[in-house]
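Here it is: the structure, laid out below.
With one protein chain removed, the remaining protein chains of the complex are shown where they sit.
Going by the order they are written in, the chains are A and B; count residues from 1 in each one.
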Amino acid sequence: MKLTKLLATAAVAMGLATTAMAEKTKVGFIYVGPVGDGGWTYEHDQGRKAVVAEFGDQVETVYQENVPEGADAERAITQMALQGADLIFTTSFGYMDPTINVAKKFPNVKFEHATGYKTSDNVSIYSARFYEGRAIQGHIAGNMTESNIIGYIASFPIPEVIRGINSAYIHAKKVNPDVQFKIIWAYTWFDPAKEADAAKALIEQGADVILQHTDSTAPQAAAQAAGNVVTFGQASDMGEYAPFPRVSSIIDDWAPYYIARTKAVMDGTWETKSTWDGIGAGMVGIGEISDRVPADVKAEALAMKEALASGEYHAFTGPINKQDGTPWLAEGETADDGTLAGMSFYVEGIEGDVPN
Amino acid sequence: MIQLEKRPQPSRFWSLFTPVIAVIVTMIAGGLLFAALGKNPIEAIRTIFYDPLFGEFSFYYRPQLLVKGGPLILIAIGLSLGFRAGIWNIGAEGQYILGAICGAAVGLAFYPTESVFIFPLMILAGLLGGMLWSMIPALLKVKFGTNEILVSLMLVYVAEQLLASMSLGLLRNPDGHGFPGSRNFQDYPSGHNTEILAGTGLHWGVAAAFIAVTFAYILLNKHILGFNIRLTGEAPRAARFGGVNPTRLTILCMGISGALAGLAGLFEVSGPSGQISIDFNVGYGFTAIIVAFLGRLHPIGILLAGLLMALTYIGGEIAQANLGLPAAAIQVFQGMLLFFLLALDLLSNFRIRLAVKGAA
């Protein structure tokens, strides 16, 4: 194929050029949203800035925001590779096939795809175990709710989100057997107006804790207006709503990973791997637990964080039954990554069905 | 006192020349914008307009111009026929989605059977899907006299919800680990819209766009239907006296535009995009309306306008990645280009006269 050949030649030429010029490593980022979304893309861009801060003149970073998934993504990635990027992070699930396609044409460029499941010689995948953070949230939420109703704003019915709901529920239930989850599927990752309405609906139906798997701060604002409702930051710290309603947060912290992988490319030690890191590796950050959380609960939460980080505790530890009552994990058994990755069922106790 | 006087015929000279002026004015205004954002304006303009065509990597970008421009041209050609006859289908985005859904559904139904008949069947399904979706506003218009602008626009949003439902439900990839989105046609040779000549960007959809341009040109200039379309748009009463059946014309124009939009959707989903997903549609249907007007509803004009639009997209992407221009700045830049093109249209349709007030 002519194009492949041309591209490969160009890539080789660029490779030679970069080594000849200087050891400036070029790192590219493809973003699905605007860097100003305050959530998912914003945190990836923070990771990019951390790479710049870490390596200074040794790196050059480029990014492209608002890249639609599909044909446009393939072009954006190719373009970065053509322009001499040595390492490219594609930060949305929908970039999976485009990343693999482009990687075939540029064997000398390294690719990193977030949240996907396809790897190749020069494509690694990485994702974060956000469900570990959800466990801590569930623990705090179960303790703090007085109405025993916890509202959950979910995005799309995919394993990532279902995992989070299950993890939060299991740990809320553990400390508060009467707890009930009310789940709203917003069918969006980011729509402030809709998220605000969803939060209001949950609050009006008695929820005094709101967990969200959508990225805007709109639910925080709704909780603040309501007065007595607890929230948690999602994706970024959302610290402007601390100490209350936001009592803690799950932070996507891509910086350590981005720095490590950039370093690996610089040292020539980069190899394909599948990374699924949690609190331990620092990919999942737990935002400061504010003083509005009772001291003993805070201490327990921090202890759980330690245990999750060290690996001595797994967020899905049996006995756990599936929603229909069939056993899933026996006493002391922990969930395997395969089941977690494809999780499509609720655990026992959650009401309602996963929509499909 | 400046006065405008309508020209009996749009000026040929200005029709050809105003787009050039508009592009130049946009370069100046855009350059100021980029300078205000702290970027080198000359470099930014060069990156947008020159690099994709003649830059170092133009061997890659030139084919991409076809990939990006193909669907725009294909849809805009269909729309232009209706627009000329005063039939306003602005729901091409919805017809594009339906074409993609129907075509993909047919293809996926056969998965993993390999056969040469599958792709033609998908094309047929895509064409019919888009056409049937456009028949809703068409039939409502001829039966009840409802406004087709509004109905076709409403149907875009219905189609978007349908798309979400399909990606999460019926067409979801069973091997996709629970993620939304269908199987990828790039991994299914019988259903894959491949490049006809590798490395040229010329896939079947682009070929269809060129064919559509040719047909539209012949239709408008040589065929009685084309004459009727033009007549209906320019002099509806005369057309009626001349025996043009408005009902048939509406159905025909809406049907053709829907079919072409559906085709564009099918070629996109089975080719460059590869799969049905929630965000499958990226606004080709709406951008095509702008392309149709930029091209002055003329087939050749649309061809050029589609390529120009594609150029700003691709050049804009390069400027983003290389110069760190925000995506929003590119959007504003495109908006400016459209404004100038629309505003300068004045020159081709009207004569500007300096006159003493009251003299006219």
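Definition applied: a residue touches a chain if its C-beta (ideal position, glycine included) is under 8 Å from a C-beta of that chain, and two chains touch if they have at least 3 such contacts.
Note that contacts and distances are computed from a predicted model.
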{"item": "Per UniProt record, name of the chain withheld from view [\"NADH-quinone oxidoreductase subunit F\", \"Urea ABC transporter, permease protein UrtB\", \"RNA polymerase sigma factor\" or \"cytochrome-c oxidase\"]", "value": "\"Urea ABC transporter, permease protein UrtB\""}
{"item": "Residue among B:16, B:109, B:150 or B:211 that touches the chain left out of view", "value": "B:150"}
{"item": "Contacting the left-out chain in the complete assembly, out of B:5, B:56, B:114 or B:234", "value": "B:5"}
{"item": "Hidden partner interface residues of chain B, rising order", "value": "4-6, 37, 88, 90, 136, 140, 144-147, 149-151, 153-155, 157-158, 161-162, 164-165, 168, 286, 289-290, 293, 326-336, 338-339, 342-346, 349-350, 360"}
{"item": "Interface with the unshown chain - residue positions in chain A", "value": "33-34, 36-38, 42, 151, 182-187, 190-194, 196-198, 200-202, 204-207, 216-218, 221, 240, 351-353, 355"}
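Just so we're on the same page, only the chains that are shown with their structure count from here on.
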{"item": "Residues on chain B engaged by chain A in the complex (per definition of touch)", "value": "57, 59-60, 63-64, 67-68, 164, 168-169, 172, 177-181, 184, 186, 198-199, 268, 271-275, 277-280, 282, 314, 317-318, 320-322, 324, 326-328"}
{"item": "For the chain A and chain B complex, residues of the former touching the latter", "value": "1-4, 6-7, 10, 28, 34-35, 62-66, 68-72, 74-76, 78-80, 82-83, 93-94, 97, 101, 117, 156-159, 162, 187, 341-344, 355-356"}
